[in-house]
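Missing here: one protein chain of the complex. Every other protein chain is in place.
All chains are identified by letter, namely A, B and C, in their written order; residue positions are counted from 1 within each chain.
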């Protein structure tokens, strides 16, 4: 979809000094968000950015739109109120792995289930940045942090998996460094009708530097990342000669031209498929056995709460004889005192 | 596993008058719980029953064990504290669809992720019973309730799906009326090391009567329910001639002897398979296209938080020179004032 | 000490006793039976018919503990008390003149509420050995066991008579028995000379599609009426004369509905969209339920995943330009504490309704109490002042909800409105206002053409900041939970600025005092004792006030609805009396708040924490005692 550009990305920057650490992945995400807003061609005043608390959640201050830096874990719930109050607004909910999946876990799953037309950008650095380095629900097991001096003993959530468990319709993933992909995804997410979750693998240079080194090392990343596009073959690798095929109930990495695999054997990405199973497998692919999947992994149509709410309201308004509070007050049994 | 029975089921009944409505599905679940406790052969005083708030959550009062009727939505978190404090105890967490999945949603997903050796019995009547009939996160879309006079516009959660999205290791399902199956499941859940969730489809005769009529009608239920057992063929039906086969990425119901299907084609249930995809499909099977799946759908080994915690603690205790508070107080830099 | 039945209510109990008509000023009737017996409906119909013939009334439903106890047990008894009068009545009555007990459990649970010598109508068919046992009677003679010999008891075989009345009906036995409450209602209609037409019409309308049901109800009603006449049981001439009621159109309303409607009315007067995010909780759920019914007015009322989401969605809606509202009870208010602080610092309009119930913790969910006052005032981290109001009767919940919304919108502040289970569930006649007669509301909007909008610039008069709705070009801005720089609203850690902002937020709340009326004194304007109450104790205090003044005492009464800020003349009000007694259904929360503000004044206190409202009688007794001391 081509949109008429109303504002340049720079116009979305607020005059506040950006206070993230130099080198923090958040900077790139902010850039991408500014770009996406520009590309969406929506007037500045129609955007609302809502966040919780965390480094990532500082984003609202850097937006020259309407924006609200709320409280820890509640960004999803507050966004829900904003959107229901005014469906004309394009709302981005910016949150972190702690904000969304620890304290905010309940609003997160209901945000997904309700499927309002909201767009969540989840900056997953697998750590609590703002509070200076405690483990988060996405920290890998065994991780030593300030609150786990002997290593954590918890399985991390995989955000995409949880999204699917809550019946999510739109899930995408990007590396923080890939501004182009993020921008693309953000634009599509905003245009998608329903709740979208965009997981950004974000590097916290201070407390979890190198968390994604395995998959994002410049030298090898093409072999460890697969960027999916709907309708395109699932291929990757420096030489674009690796691909994914289905092997019973598992995905398998093959090299085209080896073991008899040809391009035809390679799966074609279908982001629109209602059945979640392949999406789930793609989401679960992990280093070192698999490339990590990026791009829009799932984007399936579903009824949006907001649309249904508006339809229902319109019907009720059309049908009901109760048009104003005088009608309400005088409805039912009444009597006159003279 | 055969256990030595120490107490008869009746010994698990407390002297409190049971206050559920006559005909409520909760009565049967209570019976099953008493039976399972008896069969487990664990001394009465080693059981703890923890609940939140709701009709279902009244269970603690009817137990002649240690029991705690806590606050709305927090049963999972409180159980976590109980179990970590004393891993010797066998803890049953009894909750409702509102208690566990509305207000308690965050503790629910973390309960599962953490994978402590806890056993949750989730009585899903798809309604708020105690507060007299509002929709719950499992109420079917369009349902008219006190707070949805025009019908809800929300997709319901499927609890099992959410369990899998949170990386659940044990999920089982039973009808409230099937005391035998429930008892079996509860016994296995208690013996399983890790967090288990048992969803009971429970009829609320007052506010949601007949919610499961489609699948539990006496006449037709054998055609609408499939009871899964690990290692056994997935067959069902009045005549035990229907079965499930895999058809591409979908399950398909076939009749043995028709269209060339033989018993060999029918899938064998593997509850222990790590990959969640088939379990997810089984959980998602819904009336009228599919039979509803019952029994232990998933039971895969995983590290339990409690076990890991104990191991880690033992190692640390063995290795550390800090044995008591005097050691702590005198550790590091100190100086003497004379 | 149980009061004696009004001596004027002399009745003929049995055929052998002499028939006599008596005048009554007011009468209290308590319907009670099993949860399934339809007592709430019966009571409501009686109240409404009474209103139609011009009586004033106040009702109080007494629900069973939240779980449906097994049939026939005391735990499962449902009661409904109604107080009717041809003079204004202010409470549902302390004790009842007539008690209807549909089964032994109902008698067991409610006999304590019957005045000495009261009429007790018993459904004798239910007084079987098994049922008596279930109700916890130890003998087969409840009359003797409960020492009811001096009461006027009517044994009516209501089950049998209902079956008899409906012997030609097509309904099955179970359905037939379901109308037995109408038999009881019929008896009462005859006793108090109420017309049946209105009720009959109602059934015809309600059950238009199932005429058999309509007919069953109507036939049974008539049968009860005739039965009472036939046995010549008793009859009071309850004079019908709506003397002091203001002329106008009336309806019956309970506090929760009134609250919901008050909010909706405010939204209409403010030309703003109302958004309510709530989570069900007894006894507040009905506010959400009533609001969900008003979707045709564009009102969006949502059941969300928990109380925190309730307030957070409301804050989000307020940020987006709606009037955000959230309704709950005590435990839910506790959960909203953190987010309510966000509303304080972002200075968004927000109304939080707390329908108080017995605590602590889950406590007594179906019982009433006033014990969330200090939580409402102080239950947030940091210095976070909030406006706190309290409604005093079912019908004025409408006006205080309206007022709460008005203050929130005009002063840009969250407001907590306290009601409770007593007035939330209780009902009374409500004079229907015309919307155009209600005050206008002017939300404190920013000028959409402001080219230099600053989110924390304040109105010099009220200190309210200006509200800019997303969507308006040029007013883009950012707010949040961190301390903010005065005027610009950007994040600030400057020490002096923090002090300024703390003070400005407090001052803004204090200045609300300019928009609220002076505290009114009822009764004597100066004298020996001032009875002070707040919120829902109004009816009982007022009843006591009338009694005391009839006795010639110099007593005044001040019922507070504005808790924070307190009305300007508050101190003056207290100083007009020799003694000030604060009455509360808690252990003294308002009095401790008053003491913290007016340290130099002396306050006496009378508290009650039984999950029940006061009785007017205990108030009178205490005032008299203090009079003597």
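We take it that a residue touches a chain if its C-beta (ideal position, glycine included) is under 8 Å from a C-beta of that chain, and two chains touch if they have at least 3 such contacts.
In this text, all values refer to a predicted model and were calculated from it rather than measured experimentally.
Of the listed residues A:7, A:44 or A:58, the one in contact with the hidden chain in the full complex is A:58.
Across the entire complex, the residue among B:53, B:162 or B:253 in touch with the chain not shown is B:53. Here the missing chain is touched by one residue of C:45, C:253 or C:342, and it is C:342. Considering the full assembly, A:72 is the residue among A:72, A:126, A:155 or A:308 that touches the omitted chain. Check C:111, C:251, C:380 or C:458 against the missing chain and you find that the one touching it is C:380. For the chain left out of this panel, the touching residue among C:41, C:143 or C:612 is C:612.
What chain A contributes to its contact with the hidden chain is residues 17-22, 53, 55, 58, 71-73, 102-103, 105, 128, 130-132, 134-135, 137, 146-150, 206.
Within chain C, the residues in touch with the undisplayed chain are 65, 75, 329-331, 333-335, 337-338, 341-342, 344-346, 356, 358-367, 369, 371-372, 374-375, 377-384, 480-483, 491, 493, 495-496, 498-499, 502-503, 505-506, 586-587, 592-593, 595-603, 608-612.
Counting the whole complex, the residues of chain B in touch with the unshown chain are 14, 16, 43-46, 48, 50, 53, 60-61, 63-71, 74, 77-86, 88-89, 106-107, 110, 309, 312-313, 316-317, 319-320, 322-326, 328-330, 332-338.
Criterion: only the chains that are shown with their structure count from here on.
Compared on C-beta pairs in contact, B-C and A-C come out with A-C as the pair having more. Separating the centre of chain A from that of chain B, both taken as means of CA atoms, is a distance of 30 Å. With each centre defined as the average position of its C-alpha atoms, the distance from chain B to chain C rounds to 40 Å. With centres defined as mean CA coordinates, chain C is found 45 Å away from chain A.
Taken residue by residue, chain B touches two or more other chains at 103, 105, 137, 150, whereas all remaining positions touch fewer. Contact of a single residue of chain C with at least two other chains is seen at positions 295, 305-306.
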